[in-house]
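Only a single protein chain was left out; the remaining protein chains are all shown in position.
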Amino acid sequence: MTISTSSFQLIAALVRRETAMVYDSGKEYLVEARLTPLATAAGCPDVDAYIARISTDLAERRKALDALTINETSWFRDQTPYQAFTETMLPRLIETRAATRRLRIWSAACSSGQEAYSIAMLLDQHLPPGWTADILATDVSTAMLERVRAGRYSQVEMNRGLPATTLVKYFTRAGTEWEVSPELRRMVRVQHLNLADAYAFTAIGTYDVVLLRNVLIYFDQATKYDILRRMRPHVAPDGYLLLGSSETTLDMPADVAGLWSREQLGRVQAHRPVAAVPVASPTPIGA
Amino acid sequence: MRAMIIDDSRAMRSILRRILAGLDFETLEAGNGREALDLFEAGQVPDLCLVDWNMPLMDGYTFITEVRANRDWRDVTLMMVTTESEQGQIVKALAAGAHEYVIKPFTPDAIVDKLELLGLVNREVLA
Partner (left out) sequence: MTAAPAITDVQAIVEQVWSSFLGEAEPLLPAPVAPGRAFPADDAWSAAVSISGGWDAAVTVELSTPLALSLTTTMLGLTADETAEGPLDADVADAVGELVNMIGGNIKSLMPGPSVLSLPAVAAGRAAHPSGAAEVARFDGVRAGQPVRVAVHVIPQP
């Protein structure tokens, strides 16, 4: 079963229009791998026929978009950001939030929820008694949000990066899957959100830590910068924005770069909001 | 780094051997716990053991208990790689001295993730 060039272009354009994610040529295999099971389930003889069908079948289109916007994910992915969270960010925030004793975390491309629940586990272990945490998990895929809400993971997913001691502490078997404990599920709330939508952040609020990891790579340059621009007011003035390890080296245009300062926390780099600058700085005489 | 793969299936040993070779491990193999202990006693003590649970002659659980009973072998990292997937079995293996636990089936990434958790592999260096 091979996807035709025209089908690939059609689906790539659709994904780009709806989610701003880019599927370059060369990613045909990925489209095929993700759509073949849907094509089979829908009774289509091949992926081309399925792609033709989703031009009119909106329910199938939703499913296809969901399947194509999945991020590969694992528990405590890359480890170092979580280490920086526990060792640096959390102690500082516990100091500065002593009055409210409340932390707000946003997992901004939560996929199936491993990032949000990994943070929930760390908060459960490290947050002092009497503190509360609100973890917002957002994603463009409604199917993914359902998964986060259910908090159920397959055996294969459980194997990815979750220490065995943590597994037995926070999960119980549920059929072939493992279910995250009710305590952790209560900490995480989900919301549908398309990062590329210019107005998506309007009512989202402000967060002490925003995790925007391994998702910018899917967007074109203009969208990437726009997200970083719009994100700024939603990170608390003394808060942290964490990008994926390959994304911190992004060359940003001056207006975006000026919004963020970078701070090295152990082995990860965090972006921190730069205090608002006066609108017009006077030009030094003689310059 | 030296790793010993202890599994009664040659196919499974081959899968694990290929994953570990990609991580620059030198590998030894044993078909059951008894064979692995014989290698230990002959001085072939690795840094890491990947241990199946259900095997003839000596199962992986007994093997782990035996290794943990010998102080000379306390530096060996033990990781179960088994189809035994009840929560109780994981707890039991950890209590007996296993450091990590991978449930079969697994993808190569799962092995790398766990070895990274154990500090035996560093993806950044590999990349």
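Lettered A and B in written order, each chain numbered from 1.
Note that a contact is a pair of C-beta atoms (placed from the backbone, for glycine too) under 8 Å apart; a residue touches a chain by one contact, two chains touch by 3 or more.
All figures in this text were calculated on a predicted structure; none of them were measured in a lab.
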Next item on the list: Identify the residue among B:S9, B:Q44, B:N70 or B:N122 that touches the chain left out of the display.
Entry: B:S9
Check: So which of A:S154, A:S246 or A:S261 would be touching the chain we can't see?
Finding: A:S154
Notebook entry, point to check: In terms of residues, what is the contact footprint of the unshown chain on chain A?
Noted result: 33, 36-37, 40, 154-156, 173, 175-176
Checklist line | Missing-chain contacts mapped onto chain B | finding: 8-12, 14-15, 18, 54-56, 82-86, 88, 104-107
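Note that in this section only the chains that are shown with their structure count from here on.
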Next item on the list: Can you check how far apart chain A and chain B are, centre to centre, with Cα atoms defining each centre and the answer in Å?
Entry: 33
Check: Considering the complex alone, what residue numbers of chain A touch chain B?
Finding: 74, 78-79, 155-156, 158-161, 163-165, 167-168, 171-173
Next item on the list: Write out the stretch or stretches of chain B touching chain A in their complex.
Entry: 85-87, 90-91, 94, 98, 100-103, 105-107, 109-110, 113-114, 116-117, 123
